[in-house]
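All protein chains of the complex are present and in place, except for one that has been dropped.
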Amino acid sequence: MNVVRRNLGRAIGPALFVAAVVLVILMPRFMSEFRLLQFTLVAIYVIALLGLNILTGYSGQISLGHGALVGIGAYTGALLSLGRPGLEALQLSPPSWLPLGDGMTPIWTIPIAALVTGLFGILIGIPALRLGGISLALATLAIAVSFPIVMKRFAETTGGGGGINLNLPETPFGWDISTRNWLFYEAWVTAAIVFLAAWLLTRGRIGRAWRAIRDGDVAATSSGVNPALYKTFAFGVSAAFAGAAGALLAIETAYVNPDTFPVSISILLLASAVIGGLGSLAGAVFGALLYVFLPIYAQKPPVFSFEFADQAPGVVFGVFLIVIMLLLPGGVAHFFRALGGAIRTGRFRRRSRTSELA
Amino acid sequence: MAIPARPALPALDVSPALRTLILGLGGLVGSIALLLLIGLVLTQTEETFTWSGYWQQVVSGLAQGAIFASLALALVLIYRATDILNFAQGEMATFTTYVAWSLMNHMSYWPAFALALVFAFIFGAAIERTIIRPVEHRPEIVVVIVTIGLLIALNGLVAWIWNPEVKAFDSPFPNRTTEIGGVVVAIQDLGVLAVTLVTVVVLWAFFRFTTLGLVMRAVANSQDASRLLGVRVGWMLALGWGLAAVLGAIAGMMAAPSVFLDPNMMLIILIYSFAAAVLGGIDSPVGAIVGGLVLGVLINLLGTYVDFIGGELRLPAALVVLLIVLLIRPQGLFGHKVVRRV
Partner (left out) sequence: MKKLLLALLGVGAALTVSLPGAFARTEATQAPDAVPGITRNSIVIGGTFPLSGIASLYAPIPRGMEAYFNYINARRDKKTGQRGIYGRKIVWKFYDDGYNPGQTVQLTNKLILDDKVFATVGALGTEPVLAVRPLHQRAKVPQVLVSTGASYWGLEYKKYPWTSGWQTDYVAEGRVYARWILQNAPTSKIGVFYQNDDYGKDYLRGLEQGLGARKSLIVLKLSYELSDSSYASQLSRLRQSGADTLVLFTTPTPTARAIGTAKAVGWNPKQIVINSVSATDQVMAGAARAAGQDYVNGAVSTGYLKNNTNPKYRNDGAIKAYRRIMANYGPDGININNTFYYYGVAKAYDFVKLMYLAGRNPTRASLMAATAKMNWVNPYALKGVRIKTSRTDRFPIDQGKVIRYNNGSWNEISALYKGR
């Protein structure tokens, strides 16, 4: 009996994963266009949250500026895909030292934006080593606050408050596929690649090093792990993922604007990552689902009176955050893992004290 | 366990009170000298520089900074007591200020002010007991999300109860100016500075001279040791949050006359106050005050006299200055280096 249950428990994870993959591949067949669009966004935010998860969940550095990194990726992607000619057509005059090129197919902007943003991340990560937890939170908050302001200041390059309108990409190689479906698959394939990368990183030595650092810098050093190296690397990786997500976002919404990335985005991303579950890659998926669907469906149709309908979603969301943290501090992913573990071991009661000490 | 290292200043061979006085005066003189120096530099570099204009920017910067300092002090108080950074401090202050506004529709200013402070105290203590208590010992990130949730909930609640239309908030100080040595100074600004000063002194006296203050300091130092000595640590923490909420309420009510009552009025002030608290050292009350004042003046001077920055980049520029200071001295101007032992 126990053997069967144990094998069943072990099989649940991979089985769910395969089911999810099949679901994603088949989605365009039975989903409405709008729903497909929403799930494209889910893919994008899975990528962003995987980055945040690695930074905060695995290497233990709290970042309140992830939204700004996504924004950097979005602008990089937008500027590159338009190129200098495209920007000049919009009456913008970027400085000549920027290596903008002549425009490129949007899909190539994704890895380049990831690289550029990743470099930004490393640049942030190096001084971040010197700052402790609180100071790092402030520094990343400063970046998040400054991002829209700086983007508006350099309006000759970024289009300022009016933003930059992009064209929806053409499907490549003349494939007979609708733009919406193409974007969907583009996003999910990228998400799969990023997920794989994250899985490999966290599985191996690097992941163990990160976890060691999260649990104690000093102890980690005495185990032979160089915290500085791994922490900076974590920043770089998380920023690269954010950059890829940003570039995809620019492609998908066909518009970039500084006010699309205010401080609140960074805060919401962090909240989604935590609720989804830090320290677990599946948590990014739950977090992304929450991030995309909650704001729209929390807005009730305006049948109630003015006050209730308008402000209620905000209050409910805030209370929701508090309650979830009280009940499920490990996040949704942790809950499912615990559930899986309980099924596997057949133990639904809390272990007795003696067994813990043993 | 984190043990704060010895403070960096050498021990002066005088009584602590006298030492504080000397250092304080020294700091004051030093600051004035620094401001004079900056002014002199600016006379050379700026064509349109006038001393009266300069001092006006300094004074209004100090008044702004006093508000940052009050909220920063609240943040520091909570951090010292519970090791938590309360992101909802600003919204708690907003909520209390709106309550004060409602009270002021029925009674005159100072009674409403006092009642609002009482409300703030109870409000702060209640939040600590009900919401923070269950997550106190959880990982830092969990507590951060809880305070963020509180921020979002309170923000929505304020707009829900008192709709988002802008409202005027009365000030106990007349909206006039006076001239001091050729510099036009707003009486409102002087009032804010005075109230902040009184608040700081009262707080200092409370911690220094009362038993309750002593007990709270003990709890902030070490919860376990205090518990062993028979202190009801839980209630002391609630008290700490209550006091911090009072400080926040004062900040809110000082800011509201010029900023006008609006559900989001404290959001940007919270960011400044957070920056001020970290600049001064997140565990140092003196640092919070100095940090707030410095930040207020810095923002005004940067915006006025540095053309490249102008109005637009004031906030990012001030934050950059801040981060440079932190890189040089990660524990902040007056903070204690945390020595971690395993």
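All chains are identified by letter, namely A and B, in their written order; residue positions are counted from 1 within each chain.
Following the convention adopted for this analysis, contacts are C-beta pairs under 8 Å (C-beta built on N, C-alpha and C of every residue); 3 or more make two chains touch, one makes a residue touch a chain.
Bear in mind the structure is a predicted one, so any value in this text is a computation, not a measurement.
Chemist: Could you tell me which of A:Ile47, A:Leu87 or A:Val145 touches the chain that is not displayed?
Modeler: A:Val145
Chemist: Pick from B:Leu23, B:Met107, B:Ala168 or B:Ile324: which residue touches the chain that isn't shown?
Modeler: From the options B:Leu23, B:Met107, B:Ala168 or B:Ile324, the contact with the absent chain belongs to B:Ala168.
Chemist: Looking beyond the chains shown, say which of B:Val41, B:Val184 or B:Leu212 touches the absent one.
Modeler: Here the residue in touch with the unshown chain is B:Val184.
Chemist: Applying the definition given at the start, please give the residues of chain A touching the unseen chain.
Modeler: Within chain A, the residues touching the omitted chain are 31-35, 37-38, 41, 145, 149, 152, 161-163, 165, 168, 249, 253-255, 257, 259-262, 264, 275, 289-290, 293-299, 301-302, 305-307, 309-311, 313-314, 320, 323-324, 327-328, 332, 335, 338-339, 342, 348-350.
Chemist: Residues of chain B in contact with the chain that isn't shown?
Modeler: Residues of chain B in touch with the missing chain: 50, 53, 56-57, 60-61, 63-64, 67, 156, 159, 163-168, 170-171, 175-177, 184, 186, 188-189, 255, 257-260, 262-264, 268-269, 272, 300, 303-304, 311-312, 314-315.
Following the convention adopted for this analysis, only the chains that are shown with their structure count from here on.
Chemist: Could you please state the distance in Å, as a whole number, between where the Cα atoms of chain A are centred and where those of chain B are centred?
Modeler: Those two chain centres are 33 Å apart.
Chemist: Can you name the residues of chain B that touch chain A in the complex?
Modeler: Touching chain A from chain B are residues 79, 85, 131, 134-135, 138-142, 144-146, 148-157, 159-160, 163, 271, 274-275, 278, 282, 312-313, 315-316, 319-320, 322-323, 326-327, 330-332, 338, 340-342.
Chemist: Which positions of chain A touch chain B when the two form their complex?
Modeler: 56, 62, 127, 130-135, 137-139, 141-142, 145-146, 149-150, 152-153, 216-219, 222, 263, 267, 270-271, 274-275, 278, 307-308, 310-322, 325-326, 329
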